[in-house]
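With one protein chain withheld, the remaining protein chains of the complex are depicted in position.
Then we have chain A:
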Amino acid sequence: MRFLLLFSRQGKLRLQKWFTPIPEREKKKITRDMTTMVLARKPRSCNFLHWKDLKIVYKRYASLYFCCGLDAEENELLALEMLHRYVELLDKYFGNVCELDIIFNFEKAYFILDEFLLGGEVQETSKLVVARSVEASDMLQEKQRLMEIILLFPLFFSCYHGGIHEQACILTLGEMDLHTPEGIWTITDLEVLLLYRTMEL
């Protein structure tokens, strides 16, 4: 695969992954061409196009178009399966994924893609393994953040009891043991939750 683009029905780009080095201007041109070509297609046409020397495969999922460019010897029907697999992974991660999820959490969409494809090729064919890898990376991220918060704000940590924030994302880490210079701290869910809210992106 040479590139993967996600764009809305109005032609707004939601994700762009380029698997070969291309100058910025060229990327913009390709994106423009793809959006024009794909959006111009009639509803019941086949999902394949020709553009220069590439095969373009696209599929619409709700309000998003998934469009990828393939080399001549790649299998177009399989590319459809790859796009579908990516959507399934997003769906599993976000739970009934919709365009808004991808807009507000675009960096996560990239992280998931990077666990599924590498250099344009599939790196893992098991949905479960990909999902687990992403979860584990997220967990690592949270752990590290927690470590740093605890080191920075020991006071905060020790005196907070507080209620539950709205729109809070609940991370079920269960009981976690943090090894710090001051000793071993055991953290419960609620406290993790609050600390997460303080230092998120």
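As a convention for this text, contacts are C-beta pairs under 8 Å (C-beta built on N, C-alpha and C of every residue); 3 or more make two chains touch, one makes a residue touch a chain; residues count from 1.
Everything that follows uses one rule, which is that contacts and distances are computed from a predicted model.
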item: Chain excluded from display, named as in UniProt, from "Histidine-containing phosphotransfer protein", "AP-1 complex subunit gamma", "Protein YIPF" or "Proteasome subunit beta"; value: "AP-1 complex subunit gamma"
item: Residues of chain A in contact with the chain not shown; value: 12-16, 18-19, 21-24, 28, 44-50, 73, 75-78, 80-82, 85, 103-104, 106-107, 110-111, 114, 118-119, 121-129, 133, 136-137, 140-141, 144-145, 148, 200-201
